[in-house]
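Only a single protein chain was left out; the remaining protein chains are all shown in position.
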Amino acid sequence: MEGVLFWVFGALAVAGTLVVILSRNPVNSAIGLLFCFFTTACLYVLLDAQFVAVIQVLIYAGAIMVLFLFTIMLLNLETDIKKEVTSPGTRILGISIGSGILFEIALLLWHYRITPFLGTYTPEKLSLTGNIQAIGRSIFRDYILPFEILSVLLIIGIIGAVVLAKRD
Amino acid sequence: MLEYIWLIPALPLIGFIINGIIGFRIRKHVVSLVGCGTVFISFLIALMVFREFILLDPEQRFFQKILYTWVSSGSFNASIGFQLDPLSAVMSLVVTGVGFIIHVYSIGYMGHDPGYPRYFAFLNLFMFSMLILILANNFLLLFVGWEAVGLCSYLLIGFWYEKKSAADAGKKAFIVNRVGDFGFIIGVILIFYTFGTVEFKSVFEKLPGMIKAGAVDPFLLTVICLLLFAGATGKSAQIPLYVWLPDAMEGPTPVSALIHAATMVTAGVYMVSRSCIIFAYAPYALDVVAFIGALTALFAASIGLVQNDIKRVLAYSTISQIGYMFLACGVGAFAAGIFHLTTHAFFKALLFLGAGSVMHAIEGETDITKMGGLKEKMPITHITFLIGALAIAGIFPFAGFFSKDAILAGAFERSPYLWFMGISGAMLTSFYMFRVVFLTFYGESRFPHEVSHHIHESPPVMLIPLITLGILSIIGGFIGIPMIEGGNRIGEFLDPVFHNATTILGKAHHEDFLMEVMLILISLIIALGGIYLAVMFYLKKTYLPGYFQEKIPSAYRLIFNKYYVDEIYDYLFVNSIKSFSIWLWEFIDTVIIDGAVNGIAYLTRGIGSIMRRIQTGFVQSYALSIIIGAFVILAYYLFRIRM
Amino acid sequence: MGIRDLPILSIVIFMPLLGSLPLFFVKKERVEFIRGWALFVTILTFFTSLSLYFNFDQNSANFQFQERISWIHELGISYHVGIDGISLWLLLLTTFLGPITVLCSWSAIMERVRDYMICLLILETGILGVFSSLDLFLFYVFWESQLIPMYLLIGIWGSQNRIYAALKFVIYTMAGSLMMLVAIMYLYFYHKNQAGFFSMNLLDLYNLNIPYSIQLILFIAFFLAFAFKVPMFPFHTWLPDAHVEAPTAGSVILAGILLKMGTYGFLRFNIPMFTEASINLAPFMYILAVTGIIYGALVSMVQPDLKKLVAYSSVSHLGFVMLGIFAFTVQGIQGGILQMVNHGLSTGALFLIVGILYERRHTRLIAHFGGLSRVIPRFAAIFMIVTLSSIGLPGLNGFVGEFLIILGTFISSNPYSTIAAIIAASGVIFAAVYMLWMFQRVMFGVVTHEENRYIKDLNLREFAYLIPVLLFIIWIGIYPATFLRPMEGSVKGIVVTVEKKMGKGNSIVFAVDKRITGDWR
Amino acid sequence: MAGLNHYLLLSAIMFSMGVVGFFLRRNVIVILMCVELMLNASNLALAAFAQFSNTIDGKVIIFFVIGIAAAELATGLSIVICLFRNRETVFVDEMNLMKQ
Partner (left out) sequence: MDPLSMDLNLASIAPEIVIILCGFIIILLDPFIPYEKKRYLSYLALLGCSVAIIFTFSLHGKRIVSFNNMIALDGYSTFFDYLFLLIAILSILIACDYIEEERILYGEYFALILFATSGMMLMAKGVSLIIIFLGLEVLSLSTYILAGMMKRDLKSNEAALKYFLLGAFSSAFLLYGITLIYGTAGSIDIFGISQYLRAGSPSALFFAGVAFLIVGFGFKVAAVPFHMWTPDAYEGAPTSVTAFMSVGPKAAGFAAFLRIFISALLPIVSDWSGILWIIAVLTMFVGNVAALVQENIKRMLAYSSIAHAGYITIGIIVADELGSSGLLFYLLSYTLMNIGVFTVAILLRKEGEGYEIRDYAGASIKHPILSLLMTVFLLSLAGFPPTAGFMSKFYIFSAAVKKGYIGLALIGVINSGISVYYYLRVVVLMYMVEPSREFRPLRVGVFTSIALIISLWGTLQLGVYPTGIINLARSVVDVLFYIPLNIGSLFSIKAF
């Protein structure tokens, strides 16, 4: 079952990314991205990361996508979709170099099966204590400093938005 | 007194310093006084030294005075030191004596020249250098004098530097001399390499022992001698480096008399005689010396036959006469060479001064075809000049007769061919000398009217030197009368110097008396024959020169143009080197070396421009660069792992 | 407290630099004061440096007046200065030329006098430092730091094409010295590996035992740096440009001292440290040196520009120096060092003379002159003497050096040295050709350009700086012992080092020496 | 059952797609979306790694990555808006005032 779901969601996620990079209309790209995010969230569930899946939907699909769409609307971008053209040469170059990197990673994966280091958070243990609890404990204890730094980062983002997007 | 021999060269140096630094501020007669006075005192000292010297035993006639160590480096040592032996004693007398006479003559001759103090300064400097040359006790100091006289020659030839030909001639003299000096200095170095010293005394004393011990390669000695002789050919104007001397006549006539006739040009002879022992052990080199000498004697005399410039005729005659001296050295008759050097100093200086006197009278004209009939207007000049001509032609009892005869006798002993060359040269000599005499002093005056009007006898200050030298030319030969026992005083006096060399060369056995008389007679007849021919050509049948000129024009032109040697040299060396240099500069320097460097710079900038073009300003192309970078690094790792 | 207790060497080295500091605070309009001050500083430096000579122990081959202070302790770098008989003369030559360069710029430099004098003074410190550093790092620091003042001198106060020339000068010199930097670093770590501690000290590095193959590479690295500086053929093309464009003082320093840094480097570093490589590469050096001698002379002959002519003649003269140094004989090396001094004096004086002409006529083309002897006789006399010195006339300085070099090379044990000496000696002929021809074209003949008729003869100031040079030219010519004696010990030290490495068995140098002592009698 | 490699491959595909999109698209906003895709790919890989290695750090890091993405995006979009005000364009190929 899980395997099937992985293939289904995986295929959908790839389809979403394809929409993002192939659609000439940014709104369509945004929808594709949204689609991709959703399917990724589903994959997170498959990976026993339910909390992350929720966050993914809330922040990515909710907040970030809205930001994207607002901006697209604000800048009224649909009018000049036609400008979005790339020469075939560029396209071939881009696709080949992209698939080159993909090919390289795949090759690494294919030939050298990794045996990951095994930690203590077995699925059993996680289901015992609860996924969210474990993550929360981790974030607010082990990862307290990154968490605080993230807050600074977000404030910088706000300052940036204020400084740059404000009309003067 | 011997202690003070360093004063002999030092005094002219003082004169040079005084005249050189403040000469242009002090009055003319002070300049003359300083110029002549210092030389005169030197002469007096030389005389006194000589007197003291002659009182010593012949074996003890050697004296050395070392002032200080000049160059000392590692095992090499050369000092500023003077040595007195019979050879240098004779030379110093000749140089200071003749030098003084010519100084005095110059007072009159150069009287109206604006560069008067400069002239005397240079002349004094020359005296200093020449005395260093002959009094030096080692090869390096000799070389100092050697070069310094060359410098003075350069300065004095180019005395009238505003005349391009004079400046050119000076430069030519210096450079041609340098070519010879190149050989000389290598020779000196080889001497040091071989003997470990450059001091005359130790070199000459070491040599026989080393030969005996087989410690020295005879070939090396030959090379040394040839190199030294190369220096001599430069300084003494022998084939192939004689070309500068005729041009050197651009200088003032007293300079020609002093430097280019009496003293400096004979330095080569002096040097070869000085090194006679080395030469004695290098018979091949000696043969070369003899052959070059004889060849030069003949060759230069042949050019002298047709030259019209009075000083140039005398110049070629000088070359020719020095050739005789080398011939003497080459055949081992060193004493005869020095003897001829001395007499030649007298009569050649006389001839030059006489020519100068003539030129002085006729406003610098030097072309003998434009002269004539000066006999009446300048009687004393005429007489003295005639004495000089007779002396050089080798007519008994004039000085040249004895010295030339001694040389020819030596040559005959060595090889009849050399003798024959010598005797032919003697014939040519008497012919061309009397050609000059006849064209200048006899016959019709060929001067333009306004010139002949002014012709006058020279002032006493010029005539007295002429007369003095005339007397010397007459009696000078009697210091070396051949055949009579004890007559060859100069030979005996010089014997300590040359003894070893002549012994080695096996010249001990004496000539048969009859043979000697025969030779003397032949040479006398030949000389007289030359005079007779000159009489026929230039007094009796004056059409003859023109006739021959038309009959064999190519030979005439060849000789008249001095066998085109100057032109050949110009073509071979001067021009080709100049164009080669320009090629070096404009091609090697500019195109190849700078081109390579600029090329690299250009290439670098080119690459920079390409990079600038890659920097398109498009974000995507920048991203592409990152992607390619990532791709390559990944590929590197893939490759590495697979290995 | 005796004078030997004072850090006299450091005082000499840094006096010009310290002297330049007050100038930063002087109003630039007060040119007379600035010139006077610079003159005062340079003269003071000269006299102070004389005390080095008077306190110099002539019998010692060791470095004297050594001062050593740890500088960068971690890297084993110290401030270590000291002089031996070799550097003594170059040091004195530098301080001697100091006042002369100030004097010759007196009226030639009218713009930015203050900056100019500052550059001159800093330059002097840099050069003095190069000649007295015993620490490789310190040496390199001084070596590079004299580059910039010189660059500015050429670039700011030069003539039309100055920027190109200045850049060429810097880039060429840098190109060479950077290789040296890497080699220095290598040596440094080599020493660490061999001796166990970091040291940049020359005396420590002398004791290194370097395998031949590495020596070869290091030799080449140092060679590049020095060959560019000397400059040896074919690295010489920056020199004519730099000389032509530089102001007179720049040319004087360039020719007089900067070029010696290259030859000095060979003597101080290449030969003692990479002895085997030096011995084996000597024929190669001969080829370059001899080519330089002949090439420089020939090209010099056809130059239309006075300064270019003198510049190419420098190539020729420095070829002699290189030849002598690589002869590995006492005579050769002593001659080489003496010739460095000689060249500094003679060529320096030639540039002064060209500068004097340039100041009066604003041209350096030989064709624009002619017949000057009549107009300016005193100038002519001095010019003549300098010319003669340059062509190596006996009795003047050039001869002693050249003769010793040729002699030293000739008797060297190297099989190629004889032929090299002979060819080099022929260079003397060419020297006469180009110098005399130049002299003739400038001074002799009749005045062809009307402007030349009114040229003024030397003034007192010009006499004041030419006469001392002349005095030394004559002094070295007639009594070189003053100069040869102090360097003897150091030179012998080098020769002994080389001969040790050669192996006594097959040393021809020794054979020659044996012959020289005359065992055959 | 999908293994770690499958997830990683999927993540790599998404990452490469993001890279390709970044290279190909001209619209700044879409380019930003591509960056988001790349970050998302990382997230997927993180989650997979965490799951298969029995650690929790990966899943925590995702949390931070999402935060970073948000802050980055806010900044990026404000730059875009600022630029749009002056230039009236969002196409990066029209932004090359500086090139040499």
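First chain written, first letter: the chains are A, B, C and D, and each begins at residue 1.
The rule we apply is simple: a contact is a pair of C-beta atoms (placed from the backbone, for glycine too) under 8 Å apart; a residue touches a chain by one contact, two chains touch by 3 or more.
Just so we're clear, the structure is a prediction, and the values are computed from it rather than from any experiment.
Enquirer: Using the whole complex, pick out the displayed chains that touch the missing one.
Expert: For the complete complex, the undisplayed chain touches A, B, C, D.
Enquirer: Can you tell me which of C:I11, C:A61 or C:I148 touches the chain that was removed from the display?
Expert: C:I148
Enquirer: For review purposes, identify every residue of chain D that touches the missing chain, sorted by number.
Expert: These residues touch the chain not displayed: 8, 15, 18, 22, 28, 31-32, 35, 38-39, 41-42, 45-46, 48-49, 53, 55, 57-58, 61, 64-65, 68, 71-72, 75-76, 79-80, 82-83, 86-87, 92, 95-100.
Enquirer: Name every residue on chain C in touch with the hidden partner chain.
Expert: Residues 71-75, 115, 137, 140-142, 144-145, 147-148, 151-152, 155-156, 162-163, 166-167, 170-171, 174-175, 178-179, 181-182, 185-186, 188-189, 192 of chain C touch the chain that is not shown.
Enquirer: Which chain B residues would touch the chain omitted from the figure, given the whole complex?
Expert: These residues of chain B touch the chain that is not shown: 604-605, 607-609, 611-612, 615, 617, 619, 621-623, 625-626, 628-630, 633-634, 636-637, 640-641.
Everything that follows uses one rule, which is that only the chains that are shown with their structure count from here on.
Enquirer: As a quick test, compute the distance in whole Å between the mean CA positions of chain A and chain C.
Expert: Taking the mean C-alpha position of each chain, the two centres sit 71 Å apart.
Enquirer: Spell out, as numbers or ranges, the residues of chain C touching 2 or more other chains.
Expert: In chain C, no residue touches two or more other chains.
Enquirer: Going by the contact rule already set, what residues in chain B reach two or more other chains?
Expert: Correct list: 620, 624, 627.
Enquirer: Provide the residue numbers of chain A that touch chain B in the complex, in ascending order.
Expert: Answer in residue numbers: 90, 93-94, 97-98, 100-101, 104-105, 107-108, 112.
Enquirer: Okay, in this complex, where on chain B does chain D touch?
Expert: Chain B residues touching chain D: 612, 615-620, 623-624, 627.
Enquirer: Please give the residue numbers of chain C that touch chain B in the complex, ascending.
Expert: Residues in contact with chain B: 172, 234, 236-237, 295, 298-299, 301-303, 329-331, 334-335, 371, 373-374, 377, 381, 388, 393-395, 399-400, 403-404, 406-408, 410-411, 421-422, 425-426, 428-429, 432-433, 436-437, 440, 443-446, 478-481, 484-485, 488, 492, 495, 512-513, 515-518, 520-521.
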